[in-house]
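Quick one: this structure, given as structure tokens, is what I'll be asking you about.
For this depiction, one protein chain was excluded, whereas all remaining protein chains were kept in their positions.
Naming follows writing order (A and B), and every chain is counted from residue 1.
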Amino acid sequence: MVAQNIAFGIIAVIMVVGALRVVTVNNVVHAALWLVLVLAGAAAQYILLAAEFVAVTQVLVYIGAVMVLFLFGTMLTRAQLGKEKQLNNPTWYFGIPASLLLLGVMILALTSSFGDEKLPTDSELVSTQAISDQIFGPYLLPFWALSFVLLAAIIGAIVLARKD
Amino acid sequence: MLVNQFLILAAVLFCIGVYGVIARRNAVMVLMSIELILNSVNINFLAFALRNGSVDGHVFALYIIAVAAAEVGVGLALVLLVYRNRKSIALDELSEMKG
Partner (left out) sequence: MFAEASTVAHEALSSGWFLEHAFLIPVIPAVAFALIIFFGKKLPMKGSELGVLSMVASLVFSVGAALQWINRVNGATEEQYIDPVIRSWTWWNSGGFEFGIGQHIDGLSLTILVVVAFISSLVQIYSLEYLRGDRRYTHFFASLTLFSAGMLNMVVAENMIQLILGWEIMGLCSFMLIGHWWEEGANSRAALKAFFTTRTGDIGLLVGTSVLFFSANSWTQEHLGVSGFSIRGLSAWALSGNPGHAAITVGAVALFIACIGKSGQFPLHTWLPDAMAGPTPVSSLLHSSTMVVAGVFLVARLYPVFFEGMNIFGSGVNLITLIGGITIVIAAALAFVQTDIKKVLAYSTVSQLGYMMMGLGAGAWMPAVFHIFTHAFFKACLFLAAGSISHSASHHSFEMKKDMGGLRKFMPITFTTWIISTLALCGVFPFAGFFSKDEIIDNVGHNGYQVFMVVGLVGAFMTAAYMTRATYLTFFGEPRGASAGESHDDHGDAHGEVHGDAHASHGPHESNLLITVPLMILATLALGAGLFNATPFGESWERMTKWVEPRSVVVEDMDHAAVGETRGVPAAIAAGAEAPVGEEPHAAEGEHGGHAKSVCGTSTPEKGICNAPQLQHAPFKWSKAAMSVIIVLVGMLISWLISVQMYTKKSGFFVGLTSRNKLLALGYRFLVNKYYLDHLYEKVFVHGIAHPIAKAAYWVNQNILDGIVNGAGLVARRVAGWVYRNVDQRVVDGAVNGSGAVARGTGNVLRPVQSGKVSQYGALLFAAAAVAGLVLIIVNT
């Protein structure tokens, strides 16, 4: 299990650094690229967590589609792609105590409730079939609701972005 | 592997995302921070799915990915619209909600 722990550590460090860069760099395109790194790291973590299908979906949807959307959005709304000064709020420092407080509370809660509990090591990869059995079985209703959400999002995005 | 190493990683990502939402002025950047938050939730779901030996966490992680895609689509459309009307996507200038 040492190998897995080492893998986790490396990926986790990359993710945290990437996430910090996402929220601190002064360039929108760079931020988007850092975000790609974080999302890829998340996909790798999913594989460590025996979630193959979700990891693949993460790569396809997030890194493939969502990031392209972000880059398009950036290009359509900003004339310049380079650095700029005004990416932060004048009151940005409010975020530091709020998020640190939140982090402290969560870590406190997590360590006190899970402590040294270990994940099962003998578990198999969850097969795509098992997931689809769940989605089209007990979770069919949310799946339908989600379909409507996607439909509404498509229509909404078209209506909002349309020029007339 | 401990449960906590995944949960704490998720917590750290979540808080970084929260910081981004609060601190960022550019609407696209705020959307990116929200993606960080959603991903941290997904890590939690999958960690618990593994811990409890259940598939439900995977299902919800997939749903979250789908909802996030929809959210980004609509969010960026909104940003475009705002940009078209105001030539700016700085959130602190959007204070029409002021009562």
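Keep this in mind: contacts are C-beta pairs under 8 Å (C-beta built on N, C-alpha and C of every residue); 3 or more make two chains touch, one makes a residue touch a chain.
None of the values given here were measured: they were computed from a predicted structure.
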Per the definition of touch given earlier, which of A:9, A:97, A:115 or A:138 contacts the omitted chain?
-> A:97
Which one touches the absent chain: A:108, A:125 or A:145?
-> A:108
For chain B, residues touching the missing partner are 18, 21-25, 91-92, 94-99
Taking the full complex into account, what residues of chain A touch the chain not shown?
-> 89, 91, 93-95, 97-99, 101-102, 104-106, 108-109, 112
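Assume only the chains that are shown with their structure count from here on.
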Along chain B, where are the residues that touch chain A in the complex?
-> 1-9, 11-26, 28-29, 31-33, 35-36, 39, 42-43, 46-47, 49-51, 53, 55-56, 58-59, 61-63, 65-74, 76-81, 83-84, 89-92
In the complex, chain A touches chain B at residues 1, 4-5, 8, 12, 15-16, 19-20, 22-23, 28, 31-32, 35, 38-39, 42, 45-46, 48-51, 53-54, 57-58, 61-62, 65-66, 69-70, 72-74, 76-77, 86-90, 92-96, 98-100, 102-103, 106-107, 110-111, 114-121, 123, 126, 130-131, 133-135, 139, 142-143, 146, 149-150, 152-154, 156-158, 160-161, 163
